[in-house]
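See structure below.
A single protein chain has been removed from this complex, and every other one stays in its place.
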């Protein structure tokens, strides 16, 4: 069935609602014999966790990942890795006003229309809480491809932009700021913008850039499962994402072929990376590079006119605990989805040739 | 297996190389009892066909779609629709210089690295010729969802941009120009830019916009198979695509939540469509709207420095017959992929509720 | 990835090892709006539970199914139903002798060969404990197709056979005996045979027959996913199963076409059901009927010569708590797998025709 699983040989299936007892997933396809470092998982979870800084929601979740199967003496056995994450601070009463009202910019109404019945507590299945499961799974998947280095960072918040290529940044400094921007000046601008928006009861969007090094040539599959097409699906499946581009992206449409093609100097060194590390859907050994657009958070602390379930207009104002800008906490989600895509293509690449 | 199939309940599997005997596909999942109008298929093929105008490649292919199965008395039987398209004007000698050399911006080298062996004639499987199969399949899929109206058009070519919302355009005029731009003035600018680039042996990129009306609320699946995520994968799987955005897209990242949320007037009329017709991955009954970025065509009639299969640099100049700008002919491909995605979600929607 | 999931539109993914913390699964694809009766689940679990009678293993498991997601006010929401079943009475010390020794007739050695590393406690993933998850999922799936009546029963134990067609049996009496044989005399013979085998530290095999009524004509898919082929895979995937036949089965090979074809009397009533309710892989509206062969339980309380992990022969004698004959407890597993197959085909049948 469509929807709740992702991947071919490495497959993540997730379950759970924002305010149910637990969320969790099954990660299937990790080969046997891999020693899993649980601190890698908990570190990734901490980066996505609510309540981590002064610019994020104050919902408190420990987000401890409890692995139920697939490990024996901390090594994978080749059987499915199942895990659950408890929902501890689920204040359901915050949402009682939403039983019959649909929040603008949310999936409330379409779930009602699609299913005729919905779990309205905190968005139910449509809540970004589901992405906690992806982060846990991505942190396991990343351990299968240890030479691959995935670094996502915030490159724009609202009207503010980093205005630098990833090549000009020190990507070891991403976590030095609570906005997860490795450029200190931009980080300050980003934080200031977020705090200003929150003060006004408003919210901001932003852009996450991601550079992945260490991917050998030959990962990705032709035609429909091109590396960038699967990455694109992966990123677009994250809550609030509105766009995806890789390499030269949308700005590449304004170049000429003679500029865009990545050519070589006399010594055989490649002179540019407009390809973004992918040609014809298959990695070429250069850095992968892509950007992901996030819309401003839909829940705002201002009155907005929406509809209720009888089609009348109602005034809705955000309650509950929400981030004014989601991109800092979305950085580990982008990395997790990238890890899932790449680890899957790593496994698929094992059967390319006889 | 990954790569050559697309879709869940409606599934297209394609096969074939640019210069092999034929390309083709199997379309599985069309319900029984649908009368297929073959002229819809041939019209779509004519829009993608090489040699259709003074701005496209002069390779001549009739691109006749021969349906081998799945129809009885022109009605679908519920069994797989298989079809082939012959490769008639495959001038293989045009490509003999590429047996050992890799064209910049092409998949030649990565196929060699991935598979250790490749069909170098015209790009083999990585050729955009494969998209002819998608157009045929999309023209069948579209007949399953007759109320859905899919209109793609060229909204930018190189540095030239249409600078108008789809709401300000008459989408019935898309085919009035050979650039498939419904705005006559922009169409002229686009054509001029393409002809200038060709004269210089160079190539241009561009953007295709697409508006889809008639999609009811409730299509799309939660989490990984969100409607826009599958559309994104579909579009990014088209040759030369570098980016995908829907609704407010990348520019939406610069808006505030209070601007971005689509709210209502007193009478309950929606005031904007930043959502692009999709909330939480599920259609909301408004127009779907998205944009697809295409890089400039990689094959140019200029000398470029590339590599050969022993790692030495070589000078490569395009031969063969190529479009200086691919977007006008890519319009029906975008429409076909959209039709495949939507028809699949239409079928999936039949099992949402008891 | 292959192996741990089953189904197309209705898909069960299971996880868990015999002696891990919990086993469980995700059932995806149940449409929204179905009220789930939890007592149906607990009744099915009780029929499979160890320790239920004097002829079954004395391992004590409450086998309580804890549903974590997918329900809101006891109605399905269309999102994945995840559930776990705790392993409570997992006496791991019973298995320490198996770290380096392979039990004859078990999967110990092949798991070691396949994965290079295994969870040897109670068979790990290869344990029949995994089937508890199937029973829970099947009890949910069955509620989606309430008009379908699935009745499995024990029709042979060791050398003893019921020697009656299902038409001559009162299938409401299956649970009247602890052997789950609806024929009282046969039930007594079966029990006696089981007790005799246990006394000798030996084990028995047997046959489960299953009759399913209420399936309308038209379920099943052509070619590879024929109704009986999927039922066959489902049954053969149950631990200890060695064979599957439906309708006339192996004995039908001895008939002539003139006898085997199910023809009609003058009034149009069908005269036989050698088809077993399936023609060309699609249900024909008659009763489905099939039989499943189970080998004798591999773990016996006798000395047997096996191998250890250095290839030497060792004498192995069963420890732990095991059934002398598995078929009485396998009845609900057969029913569960049948329910999963049929509910999946029910959903698939919704897209057969326009």
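Brief remarks follow.
Order as written gives the chain letters A, B and C; numbering starts at 1 within each chain.
The definition used in the following text is that a residue touches a chain if its C-beta (ideal position, glycine included) is under 8 Å from a C-beta of that chain, and two chains touch if they have at least 3 such contacts.
Every value quoted in this text rests on a predicted model; they were computed, and no experiment measured them.
Check C:64, C:149 or C:202 against the missing chain and you find that the one touching it is C:202. When the missing chain is restored to the complex, the residue among C:40, C:171 or C:279 that touches it is C:279.
Only one of the listed residues, C:28, C:61 or C:221, touches the absent chain: C:221. Which of B:21, B:200, B:265 or B:303 touches the hidden chain is settled by the complete complex: it is B:21. Residue positions on chain C in contact with the hidden chain: 1-6, 8-9, 14, 104-107, 109-111, 113-117, 125-126, 130, 156, 158-159, 197, 202-207, 217-218, 220-226, 228-230, 232-234, 236-237, 239, 242-250, 252-268, 274-276, 279-285, 293-300, 302, 304-307, 311-313, 348-349, 352-353, in rising order. Remark: the residues of chain B touching the chain excluded from display are 1, 3-5, 7-11, 13-17, 20-24, 26, 28-29, 32-33, 66, 68-70, 72, 75, 77-82, 84, 114-119, 124-125.
Not every partner is drawn; the one left out touches chain A at residues 9, 29, 31-34, 76, 78-79, 144, 222, 347, 350-354.
We adopt the following convention: only the chains that are shown with their structure count from here on.
Superposition of chain A on chain C using C-alpha atoms only gives a rotation of 180 degrees, nearest 5. Chain centroids computed from C-alpha atoms place A closest to the centre of all protein C-alpha atoms shown. The most distant chain from chain B is C, comparing centres defined as mean Cα coordinates.
Taking the mean of the C-alpha atoms as each chain's centre, chain A and chain B sit 26 Å apart.
Our note on geometry: chain B versus chain C, Cα centroid distance of 47 Å, whole angstroms.
The set of chain B residues touching two or more other chains comprises 9, 222, 352-353.
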